[in-house]
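With one protein chain held back, the other chains of the complex are shown just where they sit.
What follows is chain A.
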Amino acid sequence: MCSVQETSLDLNVNIKPATKDCIKCKTTKATVLIRHSTYCKKCFQHVFVGKFRKNVEKSRISSNSTKLNGCGEKVMIGFSGGPSSRTMLQLINEYNETHPHETSKKCAYSEIIVCHIDESVLFNYDSTSSTFSQESTILQVEKIVQKYNYPFIGLYLQDIFNPDVTKSGCYSNVLELAVDDAKILQLEEGSVVAPTEKLLHLLNNVSKSTAKEDFIWYLKLCYLIFTARKNGCKRLFLGDCSSRLSIKIISQTSKGRGFSLPLETSGEIDWFEDVIITRPMKDMLSKEIGIYNQLNGLESIYVPSMTSMMHPKASIERLTEDKEFPSTVSTIARTGAKLTPSDSIVKENRCVENNKIWQDRITVMTIPSLHKSEECNGQQSSSNKTTSRYDNCNTINDESTTNVEFMDLLCYACRVNMLYVNVINQRIILPPYVAEGVEEQKNNNRKQMKKQIENYLLCDDEEL
């Protein structure tokens, strides 16, 4: 123990630069140390804003948006109210106001919408009295956004259960998970169960906090994307900073999401086809962001997360949050940035829960295929020891989907998460967009099957 501390002390001595002047202008006394470089206040801000602009510029050029229409595209900012997205909002605003490369008064973006999703239902909702112990974060966020004159959309996470948060915009069925099967259910008219209760019921029955965090994140991401799509935004800005991304890279890898990692963490992805996700903050450390906000008086709101105030080892994500060595972060982030999605990705294979594309081949967990499950109706299937909770496949009728079928539509990591959902004696409801995805996939399968046997079918006409 003692020797470990000694070596880390030595390291500290070595990496501290001897000069106390700004390495950029070399005239002013340095006030900020970023990794191994010292900056004065002015140069720090210059470098910081420069990094941001470089990323934004790159994404605009690659999308050719300026050529298509002179006024740029309509974009949405995912704004949590936390420090990183707070900086992002400010910098996008500055960028859009004074666009450096265009002489005429053109804006980089035709319209900017700010969207915030309130998660307070997860932390301070008292289900006995149906009241919140704290005011919604929407009000605090709205106060900040008002300074910028952008349209603001404040959403509640529980409203992911609304029928309009789907591709078709009016799909009201939900997916119910039970011990023996997963059913697509019609939502009863005047249902007494409020969305808040549904969401809490779902999340409270997830036994591992790592899986729960995952659930919350994908519900949020899907909600943001659906909202962007609904409002005709071509681009969604997310404020993941470099520190956050390196945490993600490590935690996602350990959760079994390595395959989709490049698409989760890269600065620009077209994963969701019509909505491009851009992460302009990907090169900033959380330290830089903290200092920038402090120097510029940018106030952020405190957004509690599930593991706030909890033990540092409460979940995988929380565990990877601790960071002792400043260079590790950028090394991980840059290594992660070199990853590119495999060419063999089949676009049709989408996980219904998070809408991501995934690959069947790379899963280590054996899931009985659809055909197999039909063969062994009512029997215990042999190969699904890991999914023992789901191994009673009941007879398939038109409305119900067996869990095996449902699991087939999930990516590996989501399957693992599903193992932590406690379905015994519980009826867990998944939001409509999942149910819609399941139905869509089933129809696709049916279409494919029909195509295969097309030649052998007798047409109605011929029959006559």
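Operating definition for what follows: a contact is a pair of C-beta atoms (placed from the backbone, for glycine too) under 8 Å apart; a residue touches a chain by one contact, two chains touch by 3 or more; residues count from 1.
Heads up, the rule we're going with is that contacts and distances are computed from a predicted model.
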Assign the chain not included in the display its UniProt protein name, restricting the answer to "Large ribosomal subunit protein mL43", "RNA polymerase II transcription factor B subunit 2", "Ubiquitin-related modifier 1" or "Protein CSN12 homolog".
-> "Ubiquitin-related modifier 1"
From the list A:Arg244, A:Arg257 or A:Lys282, which touches the chain that is not on show?
-> A:Arg244
So which of A:Ile289, A:Cys351 or A:Val434 would be touching the chain we can't see?
-> A:Ile289
Going by the touch rule given at the top, which residues of chain A touch the chain that is not shown?
-> 5, 16, 20, 30-33, 38, 41, 80, 82-85, 239-241, 243-244, 286-287, 289-291, 294-295, 300, 302-303, 305, 308-309, 312, 321-324
